[in-house]
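Only a single protein chain was left out; the remaining protein chains are all shown in position.
Chain nomenclature is as follows: A and B, assigned in order of appearance, with residue numbering initiated at 1 for each chain independently.
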Amino acid sequence: MASAIILRSVTKTYTRAGESLRVLDELDLQMQGGTFYALMGPSGSGKTTLLNLVGGLDTADAGEVIVGDTDLGTLDGSQLAAWRARNVGFVFQGFNLLPVLTARENVELPLLLAPLSKAERRAQAERALELVGLSDRMDHKPRELSGGQEQRVAIARAIASDPEVLLADEPTGDLDRTTAGTVLDLLQRLNRELKKTILMVTHDPQAATYADQVIHLDKGKLGRIDDNRAAAKRS
Amino acid sequence: MAFVPFRYNLRSLFVRATATALTICAIGATVAVLAGMLSLQQGFATLFQERGREDVAVFLRKGATSEGESGLTREQCDILAKEVPEVERGPDGQPLASAEVFLAVRLRKFDGGETNVAIRGVQPMTFAIHGDDVRIVDGAPFQPGSDELLVGEGLLDRIANCHVGDTLRINTVTFRIVGTFAGKGGYRSEIWGDLERLSQALQRPVRSRVIAKVRAGTDLAAVQARYDADLRVQPRVETERTYLASQTGELSGRFQLLGGFLAIIMGIGAIFTGTNSMLGTIGARTHEIGILKAIGYRPWAIFASFVGEAVLLGLLGGAFGCLLVLPFQGAETGTMNQTFSEVTFAFRTTLPVLAQAITFAAVLGLVGGLFPAWRAARMTPTQALRRG
Partner (left out) sequence: MPWQLLWRNVLGHPVRSLLTVGAVAVAVFLVCMLQAVTSGLSRTLDAAAANRLLVQSAVSLFVDLPLAYQQKLASIPGIDAICKWQWFGGRYEQDKGGFFPQFGIDPETFLVSYPEMTVVDGDYAAFQKERTACMVGSDTATKYGWKVGQTVPITGTIFQRTDGRPWEFTVRAIYTSTSAAVDKISLYFHYDYLRESVEQGGATGPEGVGVYMLRVTPGTDPLTVQQAADALFENGPQRVQTTTEAEFNRQFISMLGDVPTLLRLIGGAVLFAIFFAVLNTMLMAGRERTRDLGIMKALGFTDRTAGLLLLAESLALCAIGAALGLLLGLLAEAPFAMMTAAFLPGFGFDRDTALLGAMVALGVGMIAGILPGLRAARLTTVDALREVG
């Protein structure tokens, strides 16, 4: 069974120019493994911060963040890095591929952290690219790809090491409607066929419809949670 | 709204203070080395060009390139002094001419090693001929016929045992230092004594040269030609100024070679640095360039703006380099000229030297900025905005 994500009384404060802002305020949240979540809320509600905490990119000031069996608060910097490499895949808004590497090399990047041989790395990367439908573009550099293609390569990179959790921060923000649809379809497939837990931050209600559940945050606290599947069954 | 306001460039330099500072340091070091070499060269040139009188003639043996190679017998010296009509006479009818013996002698340096120092045996008339160019600044002149020496002030800090009251052993004879003199040009690094006494001590009966007072503008080439076929003596005759100028040739040439070599090499390095720096600057400001173009600034304005910034960086680097070099101003150093005698001269960072250094720096900046500025100008607004 894929990992559950549990946040208990999580608080995160940012200080900027002398002022401190409480971005997450004693947040309690439980997410089931294998579910596709959308995370929505007005700007400054702490969506991205929540994502960063779950991904081990940042640490909470108070409370616990538990992903699967691991309490992230007990890990130090390099342990978090190692944990991230094995357990999490990231998809960002700006695609964030390394411009100097080809598509395949970008996908191989996280695999360098795993004890794989060169041939195994290559095979796994190619499989991931096949999954996202970009086998024919493997040797192209990012600047030779369209926006949608870049984002799909990013997704391939995210799943290359076969993590249980995928974290996506506004993955369709820079894409047009049609291309966005392709990417969201892909995410849905990854969730339904490979049982990946997906947490996607978005401000686009249309994008949120692809998720199983939509979590609303407001001023650092949990708002309501909509269940799309329930709604789908009803209709 | 043709030119990009330079305020923008200045502000950018400030904002990226570290990068700006590092570039200025790199260019500054280059310029400092160059300015240093130029200063050395200037100091050396000044030393020899400083004085060399037009009204003093120097007689050497024909074929000799310097006093060190020249040899005139006592009789030959007498002929030149008494028979050459161009030689001026004093109020008492005596010719204003003086025979001298010159030798580079081994002496101990203050820091231990040995070096060769020019020793000149002179006759009393020498002082009259040089006039104000040679002045006793400490002690007293030596007594003719005595074992006494005068030391040029340039040697005081470098040679051991050469202050008033000290003794120096020349071959088998001990001489006493009785005074210090200031002299123009190379004389300030010499030791002077009585011609006869020094000739004997050195076991050197042959003289090196004759100097004589002549009227400025005298045709000395004619004098030389007159003696060309003379069986008794065939001198080489020229003014003191010409003679001194000819002595600096080799060392000055070497300085120029070294200086030129360094200028080219370090200049190339500095151009690489400058270009890299400007490329980095432009890379960081791609987005801003896009905005500027979107607003409507033309490519040549962008080009001019960055070239200007590069030149400014060069100038600042040049100023920094000059600052680095200034503490060396006046520092004395010594080296050998071709007669192997110690010559001391000082770093002379004159205004022309500084001007040359700063110009060089500006040119460096200019050349370094051309390629990056051209790149910046060529970008289309969308390219620039997208990359940012």
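In this section, contacts are C-beta pairs under 8 Å (C-beta built on N, C-alpha and C of every residue); 3 or more make two chains touch, one makes a residue touch a chain.
Everything numeric here is computed off the predicted structure, so don't read it as measured data.
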Among listed residues A:L21, A:A81 or A:A123, the absent chain is touched only by A:A81
Touch assignment to the omitted chain, from A:L21, A:A62 or A:L98, lands on A:L98
Residue among B:Q94, B:N171 or B:T380 that touches the chain left out of view
B:N171
Residue-wise, where is chain B in contact with the chain that is not depicted?
18-19, 22-23, 25-30, 32-33, 36, 40, 63-65, 68-69, 71, 103-106, 113-116, 119, 170-172, 202-204, 206, 254, 262, 265-266, 268-270, 272-273, 275-277, 279-280, 283-284, 333-336, 340, 342, 371
For chain A, residues touching the missing partner are 52, 55, 57-58, 77-78, 81-86, 88, 90, 92-94, 96, 98-101, 105, 109-110, 112-113, 157
